[in-house]
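Excluded from the complex is one protein chain; the other protein chains are retained at their positions.
Just so it is clear, A and B label the chains in written order, and each chain counts residues from 1 on its own.
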Amino acid sequence: MGSLNRRDFLKVSAAAAATGFVLEGIPYLAGNQTVSAAGVAQDIKTSSNDVIVPGACSLCPSGCGILARVADGKVVKLEGNPMHPVNSGSLCPKGQASPELLYNPDRLNGPQKLKGERGSGQWETISWDEAIKTVADKLNALRSAGTPEKLVFMVGDPRGQLLPLFERFMQAFGSPNFVRNESLNVAAAKLGVYLTQGVYDLPVYDLENSRYILSFGANMLEAGPNPQRSISGLSYSRRGRATRSKVVMIDPRQGITGTKADEWITIKPGTDAALALGIMNVIIRASLFDADFVHNYAFGFEDFSDDNGMHHIGFINHVLENYDPAHVEKITGVPASTIARLAGEFASNAPAVAILPGRGGLLNGSIGGVYAAMAIHMLNALVGSLDHPGGVLTQRYFGTTAWPDLPADDLTVKSLATERVDGAGTVFPLARNAYQAVADRVLGGQAVEALFLYDANPIFDAPGGKRFVEAFKKIPFIVSFTTLADETAQYADLILPEATFLERWQDDDIRGFGYPGVALRQPAIDPRLDSRNSGDVILQIAQTMGDVMSAAFPWKTFEEVIQFRLKDLGVDWKTFQELGVWLIPGYRYADRGGQHWVNEVVGRDRRHAPRDGRFDFYSREMFALFGTMERDKLASFGITQNGDAINLPHYEVSAPAGDMAQFPLRLNVITLMSLGPVSAAANMPTLQEISGMTVGEHWNSWLEMNPSTAAKLGLTDKDQVWIESPFGKLQTKMRTVRALREDVVNLPYNQGHTALGRFAKGRGVNGLDILNPASEPASGLAIFTNTNVKVYRA
Amino acid sequence: MNKTWHPKNEQRNVVLKPIHKVTITDILIWGFLAAVVLAGLFAWARQFFVTGLSATGLNRPVYWGLYITNFVFFIGLAHSGTFISAILRIAGQGWRKPLTRAAEAITLFSLPFGVTSILIDMGRPDRALNIFFFGRFQSPLLWDITAVSLYLFSSVVFFYLSLLPDLALCRDQLTDVPAWQHRMYEILALGWEGNHGQFERLERALDGMAVFMTMLVVTVHTVVSWVFGMTIQPGWHTALIGPFFLLGAIFSGTAAVVIVLAILRKVYHMEETLPVSLFNSLRKLLITFTLGWLYMMIAENMTTSYGNLPDEMRVLGQKTGGDFAIFFWAMWVLVFFVPLLIFIFKGKNNIGWMVTAAILVNIGMWIERFIVIVPTETRPRLLYEITKGVYHPTLTEWVITAALFAGLFLLYAMFTRFFPIIPLWETGESLEVGESRNENAGFLPQQLGDTSGMKGK
Partner (left out) sequence: MTQWSMVIDLDKCVACQGCSIACRFENNTAPATPEQAAIGRSMFWNEVFPMLDEANDYAQPRYIPRPCMHCENPPCIKVCPVGATYQDEEGIVHQNYARCIGCRLCTVGCPYTVRYFNWTQAEWETPLAEHLNPDRVESSGLLEGPAPRPRGVVEKCTYCIHRLQKARAQAVAEGRDFRADDYVPACVQTCTGKARFFGDLDDPNSTVSQFSKKRRAFRLLEETGAKPKTIYLQEG
């Protein structure tokens, strides 16, 4: 090199500079354009008037607290109310989408009176005064005729004081026929708790503190009787504390709950009782149970003699004799080794809970479902999880101001004593409500003169609901209180449009923690269109009726009723409005047996139960009902056992509707987080759009099938298929899903609407149309899970 | 009327013959093509004003479909002219001369349709100028736009320059054409005199531009491919995509030249001007390209399948056995197997077979464009049920596509009726030496040896 003259040097450095420029430039070329974040804040534009109104969602039983953002008089966004313990600030997709219910294009404008034939869809709008007068006149006529019991009131889920208000209305009027829809859902679980623990309510699970969570078909993440509560509980038990809980999902399909669980155990449908008993068998044999609890706070664990000196077989011998895991494996399809492992894990990871489903496999058409609920609940008692942190708690409620006495009235007393229209307590001895049975009973001759429907759509939401269409022909006067004109309202004579939960006053119990709490719904905006709070309307009807009725209902508005009933809440009305919730937190876990325990934990219901607050491993209630019954009679209730076994939880085979040779697959109608059983959700376009996320379907139904079953049937993914049961057939698209038993097919619920509105109507199919329409003979439960079907290419 | 000098060309009458009159058949054909174009314009207007791109079958994740396929195809087709007249010019392939204009015309007329395709595909064509106001050079789309506009511009210049002497000829010779037509020649000829200096400068300019154009050709189609290649989508993100696009472009362009030649030859009775030997020369090229295409195909797909990356394999699977299998294998048949067999066994001295093969190649290459673009989109990296794409082009897209092709044919057909499609001056005979000494005489090929040493005269 040697001499580098100036010229060369310049060349070289220019080249270097050029190279440098290029190299420097590369990141710029390949890189990103950035701007300063500061200073952009001036670009924001928003409404001129923004207020936040607390309330509570009513699209499922969770009743989450909400904060509605009302911008320039319009509800533009909902957030969860952080003060509400169930959701503490969260909102699920249904809650988030509820402005689509508020501003739904298919909402009714003013009371609708039928013009022409029932079901013709011809309506005329009338004034509220006229509507209320029509109803009042009709009811007065019934009372004048001396048959007030011929008024039937079918309800879905009236919340807070609306339920006792309706009940009081029926009581004052003199009809025992107030029919709640719990036979479609949670009645089995409630019965399981009642027949063992003496409390007719859903149990509360202290998930936050559980170490081991064993779900028997409780679809905690998609459905469940309090989905947001179980979601937040599980979320906390996994990552909110030092040790992570283990979650085991027992279900014929995996679903989202099974996917997110630590373990998914597939079970033959309808055999949960056997599985629970098999697990208990191992726990007992291994002496892993809570000896203190079973001996000091329970009844019937060991063999015992009654007052007459009769010897009775207790729970322990019953279980040891009949439910060894090898035998249970044959029934349930769950390997004996798995049963033993589950038992070991469950008993040695205290506090552990076994979770009852809202419906799960309990509504399987036989009393076996009730026994299953008992057995599952007993698992908790066996390991001492009852009334224990991390275990099962009892829901307590705020005391409410007593209603004023009803005026004594002979007619009322007489008619209240008549048999219920649904046969609850008589035909169905274990039942308190048999909602779906109303159709058969009316068709069978029960006289009904007037029917009220509140938040109830039996034509769509009861198995074989189409029978209601026939039954309604025998009912001269039908009134539907509803927000959207659903399938059932199509057959009503009068539709009284209800304001949505964002436009009305209503209180709502906070459930799921044990401690009492109340949330408040209040109008974020005035009711849209000409809709009213059904609580107000009921009061107006009573006042228009005059006489005993107006005397029984001295309040002008439902808001006044709430204020009256919640007088002693311990919070002034204004603060309550501002907070949207009021609660007494901190469940006290008192020493078992102590005074506190009796007062706070065992609670009123249980102490007043016929059995001294002890937990029944041997159900004395069952004994009182069935103990002395003839075998034939027992058989008519589907009980094949005799003697003490009747009163002990056991496995009863539930014969499926549709014989296996012809109909080899079990139809499992499942609940989706997005749509759920709430009809209204199907008319919310956004929910339709996200409904089939797991398989990439939307705005439609689909049938889930295991790919090997599909292969056997010569079907491929996305084929159109017929699903045929002995009760009918439906056509939809089939999607293969691996995580599912080969003998089960899943059909998501809440499509197949024929009314309701533009977004819901004519999409997909309703599985209930081909379900067994019968009722379970002892408990009056609807039958959701034992209809068999065959599937073939359409 | 200023009579200028032109090289003597025995084919002059044959070549100029079509220009004398527009026949009824012409009108009918033009009318039909114009109708298709109008239908396309209507469809586009509807898309523009009423429906937006919802009129297409596009969706998430198949964001690009027929329009972008057309874009790539037209730009590819445009490589014919540049290849024949620029690359072969540099390579000194004298046989190309009669083809040059016909080929360049393909370039010239396809390019606007390529650009139009982009506009049609834009969600907001009304904002197209944003590209100039806010253009960012990091974006491959900007490279594309730059390269394509440059390409279009230089093609026009190149084409026009080489047309000049013939325009003058038309001006001078065609006295029986309608007045407006004659006036057009007068204006367009820019007063070309045909003197020696002009011809020399013209040749030099064309030579220079040929080098530039050759570079552009490489750039343009590489850059077009980079619109895809610069994303990290499986199937696109490969360094091979540039050369692959380039080869494909030249391949389909060359095949298009075969078709055009055959048609011209037949319709305008130019059997002598366009001898079979031309086809034989093209045949050799096409055999090379077919094999080159095979080579690229193997290189690309073997690399993918040996690498066995799940993302890449899903896209490959879509092509070989999935939703696009029919197109994929059809492409093999159309672009490779059948044409290769024809070229080798049947094509020699047989124009019919050559045209058949060329048509197959072009259909196949269009499908290839489609196959490169769409299957990748149907299997994005983050794959789940709803991002598994499907794409069913709609009538609107097909009509617009048809209109683009019809437009190309129409422009081409009309051009051949008003301008000499064979470059008369280039294919003309060299002049007598004596004459060439004349100041006024132009063309002295043998004296241009230093500037065109590479040319094989």
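In this text, a residue touches a chain if its C-beta (ideal position, glycine included) is under 8 Å from a C-beta of that chain, and two chains touch if they have at least 3 such contacts.
Just so we're clear, the structure is a prediction, and the values are computed from it rather than from any experiment.
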Residue of B:A91, B:I131, B:M297 or B:A402 in touch with the missing chain, whole complex considered: B:I131
Contacting the left-out chain in the complete assembly, out of B:E104, B:D121 or B:D323: B:D121
Candidates A:Q688, A:S701, A:S725 or A:N750 - the one touching the absent chain: A:Q688
Residue, one of A:P99, A:P357, A:G512 or A:P773, that touches the chain absent here: A:P99
Those residues of subunit B which, in the complete complex, touch the missing chain: 51-54, 57-64, 118, 121-125, 127-128, 130-131, 133-136, 138-142, 145, 227-228, 230-233, 310, 314, 377, 380-390, 392
Residues of subunit A in contact with the chain not shown: 30-38, 40-47, 71-72, 74-80, 87, 89-93, 95-97, 99-100, 102-105, 221-222, 228, 231-232, 234-236, 238-240, 244, 256, 259-260, 262, 673-674, 685-690, 693-694, 696, 698-700, 707, 736-739, 758, 763
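One rule holds for everything that comes next: only the chains that are shown with their structure count from here on.
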Computed distance of Cα centres, subunit B from subunit A, in Å: 67
Contact set on subunit B toward subunit A in their complex: 136-138, 384-386, 388
In the complex, subunit A residues that touch subunit B: 28-31, 33, 695-696
